[in-house]
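Our next item is subunit A:
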Amino acid sequence: MDIQGFFSSFNTFLDQLNILSVSLLIFAPAIFGLILAGPWFPDDEITIRRTAKAFGWIIFIYSLLFLACFDPDKGLQFMEVGKWPGTQYPWIKALGINYIVSIDGLSMPLVLLTTFITLLSLYASKENITKRFKLYYSMVLILTTAVLGVFCAQDLFLFFLFWELELIPMYFLIAIWGSGRAQYSAIKFVLYTLVGSVFILAAILILYFSFYNQTGKLTFDMYYLGQQADYPIKIQLLAFVGFFIGFCVKLPAVPFHTWLPDAHVDAPTPISMILAGILLKMGGYGLLRFNFGFLGEALQIMAPYVALFAVISILYGAMVALSQEDMKKLVAYSSVSHMGIVLLGLAAFNSAGINGAMFQMLAHGVISAGLFMLVGTIYIRAHTRIIDKFGGLFYQMPVLSSFFILIGLAGLGLPLMVGFAAESLTFYGAFTSDSFSKFPFFGYDLPLSIQFFSILGIIGIIVTAAYILWLLERVFFGPMFEKWKPLSDTTLTANKYQEVLVLCLLSLSIIFFGCFPKTITRIFEPTITKLVETKTEVIVRIPISNYIGVAK
Partner candidate 1 sequence: MSWSQIVDFSINNVWIIPLLPLLAFSIIIFDRAYEKLTAREFISKKEYIAYMVVGATALGLIQSLIIFLTSIDGKEEFIKVVNYSWLQAGTLDLSFGWIIDNLSIMMLLVVTSVSMLIQIYTHGYMEPDPGYRRFYAYLALFNFSMLGLVLSTNLFQIYIFWELVGLCSYLLIGFWMDRPSAAHAAKKAFIVNRIGDSLFLIGIVGFLLLSYNFWLNNDYAFLSFMHLEQAVHSIHVDPMILTMVGICLFFGAVAKSAQFPLHTWLPDAMEGPTPISALIHAATMVAAGVFLVARVYPIFVASPITMNFIAWTGAITLFMAATIALTQFDIKRVLAYSTCSQLGYMIFAMGIGAYSAGLFHLFTHAYFKAMLFLCSGAVIVGLHHEQDMRFMGGLRKYMPKTAITYLVGTLAISGILFSGFFSKDLILGRALSNTGPAGTLDLNALALFSLAFLGAGLTAFYMFRSYFMTFEGEYRGHSKPHEAPKVMTTPLIILAFPSALIGFILSGFFHMPDFTQYIYFGHQGHHEPNWGMMAASLLIALAGTMGAASFFWDKYKTIETTTVINKIKPLYLLSYNKWYFDELYYWLVRKTFMAASKLSAMFDKYIIDEIVNLVAQITKELGATFKYIQNGKTQFAVLVMYTGLIVISIVLVVYAMI
Partner candidate 2 sequence: MELLYPDLIHYLILAAILFIIGLYGLFTSRNAIRVLMCVELLLNSVNINMVAFANYVDPNLIRGDIFALFIMAVAAAEAAVAFAIVLAIYRNRSTVDMEDFDTLKW
């Protein structure tokens, strides 16, 4: 039997089983979390961790089943009416709030990334978490629910709800299990994101009432707000700015980035992995879904400024990373720099650019998770992260160092690794884009086109190479310090292959998707290209009268 035939029969099999429900996918982690947290569960670290890992695998495999049945050429999927638990319910009818969840080309890769990174972070928790295991694992799982909810929600109110919900477990995860100024960082993270959320909420309400003014109907349904509405350009710009600020805080883009280094430095390793690997992607997802998907016209007008933000983030993040002394901070600033590329792709406003932005999010998700994991593994051996205290670690821990070099090189965009494919797609898109050729600046039209900004972005990759290579040189090369003699690849680890397993999975995905990028772009490319060209088509929904709240 050929592979194609195998997959199609597998699809029909899954369809008949009738087990694929997006609601279940979203809420399963939370249910698992509650199972772990309850008093009925034995309060024993090993049992808790193993069960949590098993839950992680279940969720990951379950999301893979979604991938198996996913049809990239269709729009929203897995929202057939009549299955249980359903994916569409009216919720607060008077205000037009509905519970609608679904998966499309934008959500699918991020859902996979979420379940994947969560699984790996559960593995990475072993060495790093030393207290209150029940609470910890259930918090991580609840966090997963919130993030999956953000990626799958098809109702703006629901989206916002999940968006805010994510803050609560994250606050506790940083504050309780963090180190250093954990309280400060946790509060900074929450407050900063909340400030951003205010702008998002304002933008959501702008769209909501503008739609009401046009049609006399109140609804938060993304389909109606996004596809069926035709907002006046002033409204679009207003909403655009609101969304943009809110998502730039999360992304983060300079100058809204300062929560990130603090949060990363003080969060425990697995939480840093989740933070960099998944949570930052929520910002990028929002930008793609709303600023690009809903407010395309505004994006075309604002593209010069988006490009400006992008280039500042890329160059400034890299420059600041260059002179960091703390490894974790360096990786955090590299996140700022890399996520700037997402903005650049957005500013390009063509298929290649936006696809590149999406791809870059996935690439960065895997790479930064790997880097944080590695920094954590070094930290639990050496109990320091200050770069200057290291030297010549390669001879003591060749395997971990090799992984660090590999993933670090992926971070600087080495070909045949996932970062390169993403970056080159973005740069090719940005350079061949015609999104703007003048930069409007207080009434003057500066002759700066998108090409100029992409050149600056490309120059950013030199600085990226500089800080990553310099880090590698200082930490792994050079003469070995006596102090680090006792370090080894397997110190402290009862199960010594655990870290290697996580890193292998990350490296394999980095190399595989770097060598065969089409396997991953296939998932989101049709959706995005369609969005660039036209608007998506109508899909199955509850009849409109049921759930659009009509004002008296």
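Observations
Just so it is clear, a residue touches a chain if its C-beta (ideal position, glycine included) is under 8 Å from a C-beta of that chain, and two chains touch if they have at least 3 such contacts; residues count from 1.
The candidates were selected such that all candidates are chains of the complex that A comes from, given by their letters.
Worth saying up front: this structure is predicted, and the values here are computed from it rather than measured.
With subunit A as reference and 1 or 2 as options, the touching candidate in the complex turns out to be 1.
Listed in rising order, the residues of subunit A touching candidate 1 in the complex are 188, 191-192, 254-255, 257-259, 316, 319-320, 322-324, 350-352, 355-356, 392, 394-395, 398-399, 402, 409, 414-416, 420-421, 424-425, 427-429, 431-432, 451, 454-455, 458-459, 461-462, 465-466, 469-470, 472-473, 476-480, 489-490, 496-497, 500, 517-518, 521, 525, 528-529, 532.
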